[in-house]
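Removed: one protein chain of the complex. Kept in place: all other protein chains.
A and B are the chain letters, set down in written order, and residue numbers restart from 1 in every chain.
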Amino acid sequence: MRLIGLRGATLGLLIAIATLLGGPASPASADPVDDALARFAADKYDETDKAIEGLVAASAQNGQAIFEAMSAGRLLYDPESKTVLIKDAGGALVLAKTGDPAPQALAAKPLKTVRLNNRVRRSLEAASGAFALQAPDPQKRIGAARAIFKTREPTALPAIEAALAKEKDASAKQALEAAKAAIILARQDAPEADRIAAADIVAAVGDQDALAALRTLPANTPPAVKQAAEAGVASIERWLGVANVVQDVTYGVSLGSVLLLAAIGLAITFGVMGVINMAHGEMVMIGAYATFLTQGFIRDYVPALSGASLILAIPVAFLVAGAVGVLIERTVIRFLYGRPLETLLATWGVSLILQQAVRSVFGPTNREVQTPEWLQGSVSFLGVSLTWNRIAIVLFAMAVFFALMLLLKRTSLGLRVRAVTQNRRMAASMGIRTPWVDAMTFGLGSGVAGIAGVALSQIDNVSPNLGQSYIIDSFLVVVFGGVGNLWGTLVGALSIGVANKLLEPFAGAVLGKIILLVAIILFIQKKPRGLFALKGRAVEA
Amino acid sequence: MSRYRFLDGAGMIFLAVVLAMAALIPASNLLLPPDSWLHVPDHMVPLLGKYLAFAMLALALDLVWGYCGILSLGHGAFFALGGYAMGMYLMRQIGPRGVYGNPVLPDFMVFLNWTELPWFWLGFDHFWFALLMVVLVPGALAFCFGWLAFRSRVTGVYLSIITQALTFALMLAFFRNDMGFGGNNGLTDFKDILGFPVQAQGTRAALFALTAFALAGSYLLSRWVVTSKLGKVVVAIRDAESRSRFIGYRVEHYKLVVFTLSAMLAGIAGALYVPQVGIINPSEFAPANSIEAVIWVAVGGRGTLVGAALGAFLVNAGKTWFTGVLPSMWLFALGGLFVLTTLLLPKGVVGLITDLFGIRRKSELPAPTAPAAPAKAAPAE
């Protein structure tokens, strides 16, 4: 609820903005910016308000910086000389008008901060918005229009209309139209037909803000307008219902990709060697630490490549984890072939050792891996918002998956691996060195786990326990998908990911996970060898 | 006239040692002056009692793994469920002595603003009911789980993985506050058991003796089972499952019997464990705990019963020593133990002793060696 007084106070300001945007600025006798700035030094809220108004009217060159400093409490003035200064984020003093460094003499003086109250804050926000409505960057203009759409501040109407008249950019124009419609919808004095038309425009925006605009109409709204608004609410809710499912599915695919990355290496080793590698999660963890070290190395020695450090970490992680994998295969696993349960226990032991080793070297706390700039931020599409690094993981997982498929289908290593998978004894008698294939396969599976570590370092804490949180899920993916078939792993990972996210809204995260675990346990009863199980004699051999 | 003697030499020694402990340790603790070199210090009694409870869990695990070839990575779940059943009894015995002084509700329920006892807590104020649940709850879970799993012939690593998923799911569930089992903190601050203060030295000594008797009893029961004809069938199933089927044994029923019995023993072990350590919380369900129990069996020697109990004792004594002296080295040691035992000591300590001294008696039960045929799936694309 807003106070009428506040509206009145900002009204003058916004008219000033309208003139500023609409007509040519009248040439001032004295510099209007100086005039306005001087008012800050009066240390009165009314004067401060007028100062903001003045700055907007004069379209002050440094206005945005002044407003930002003001809301952060970094706008200072010297009571003696009435000079207004900005203390920038680093603590240095600059002149408010020009942004030039302040003379030493001023810095020594007892400076005071420009004070704010709620009314001034509100003016400040509106002024920032008005500045943004005329910003050269269309994205900023859209942002400003969205903000007004959200607040539905009636006094912003003149500024919007002025901006609309000048607007050339199609999407900015659309945003401004929507903001205008939101204001008109709520206006008692607007013609009924305009308000009904406005309701449709608002409904077309289709997000939570639009829903709020349509729901919070004044009590004495005519029934026809109310009806139009209700129809709008219904259509938005329908759409949001769909959007929610879309969002859950998208998040599910994202989670599924993470699971796919973590599980695919396991699928290879399990499929080819029938070996359950309990230390697989630790390979992921090693990959994440390799990323951390690569990033640190590049930051310290080749800072020019910082942006690409994540890319460079991929081969490093692959090689490090792959080498550890080959080492484990050569020293432990090869002595245990044909004894899957013993292998399971021995690799569990290896996983304990690796965890503790990493804990001893890097400490038990989380290490931070930076997200490069090109992976920061998020995109919003049809009401579904996704961070870039999640999208990157989906793409990356698919790339890794298809690269592996290609490797297994097209290379000679792949041919040998498939031969050993299908019939170890026959492959051996045809001259394939199965121990070599085993070592390479294990290295490959571990290396892929290392690559998964690079990706996971972006969305999870890099700690010695990183691997443990994925290992059970990875097993379930492999077991669910069926052994020896990478497509099964893909389908398994994505279905578990999506099912997980679809269950969460109903059951909560933990209960959803429990339901999923129980469902998989039951599924395995039905199809003991997974979704894409092979049939026939080979399985029993 | 079974040719396998019901008790062999190792079994006799084992029973003698356990029963001697049951008598001597409480006696030494309660009767000897603290400065006597034969005096068992107060803190040692529950510690040793804990080892004995673990030994019982190992015995239960050996029954399924060593004799039936089912590697359960979720036996900690049955142990914990038995522990929770006992913990619920102990919680109800607190009565109005809790922090909030509520005569009916345990503290954590008062804290959650619950107004009445959930239905599944009813009856736990009776000791006999709690004892029944200690056996029935793990038994029922094992029965349902096993019925589903064995009927659809889930074997080998697949079975291991889903047992692990089972205990993992239970851990997540028990961490939830609204499950009504104290959430994260579990059940603790026990006061009395059957009217005796849990913390009192006399009670602790009695609990220790009880655990020793229970261990001896479950050894005798397990030994009876494995030396019976059913025991032979179970070993036959372990070594040649499809042959057993074609002879006419319904493999899933045998597995189910052994699995359920084993879960019940694990439940009893958990129930004896809880009053001695004074707490039960969801971390007992952690998959890592269950796998650790497997290594006790492997270290001692699976398929020997005595070895399993011995392994539990040795590994846990080692753990206590390491975590006291070199805490950061414990995981290295445990990890190394997993690797070295599977690589170098497939028959465990008992097997090593037998081999070293060339002891080969006819009464020995067939110990498992590496399965001849790899139990792996041979997948193709």
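Note that in this section a contact is a pair of C-beta atoms (placed from the backbone, for glycine too) under 8 Å apart; a residue touches a chain by one contact, two chains touch by 3 or more.
Basically, contacts and distances are computed from a predicted model.
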Task: Hidden subunit of the complex - UniProt protein name among "UUP1 family membrane protein", "Urea ABC transporter ATP-binding protein UrtD", "Peptidase family M48" or "Gluconate 2-dehydrogenase alpha chain" - done: "Urea ABC transporter ATP-binding protein UrtD"
Task: Candidate in contact with the missing chain, chosen from B:110, B:179 or B:236 - done: B:236
- [ ] Pick out which of B:31, B:99, B:112 or B:247 touches the chain that's been left out of the picture.
- [x] B:247
- [ ] Please pick, from B:257, B:286 or B:329, the residue that touches the omitted chain in the full complex.
- [x] B:257
Open item on the list: Could you pull out which residues of chain B are in touch with the chain that's been left out?
Closed with: 1-3, 225, 228-230, 232-233, 235-236, 239-240, 242-251, 253-254, 257, 362, 366-368, 372
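In this text, only the chains that are shown with their structure count from here on.
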Task: Centre-to-centre distance between chain B and chain A (centres being mean Cα positions), rounded to whole Å - done: 46
Open item on the list: Please output the residues of chain B touching chain A within their complex, sorted ascending.
Closed with: 71, 145, 148-149, 151-158, 160-162, 164-166, 168-169, 172-173, 175-176, 287, 291, 294-295, 298, 328, 331-332, 334-339, 341-343, 346, 370-371, 373-381
Open item on the list: Per the contact definition, I'd like the list of chain A residues that touch chain B in the complex.
Closed with: 271, 273-274, 276, 332, 335-346, 348-353, 355-357, 359-360, 418, 421-424, 472, 475-476, 479, 483-485, 510-511, 513-514, 517-518, 520-522, 524-526, 528-529, 534, 538-539, 541
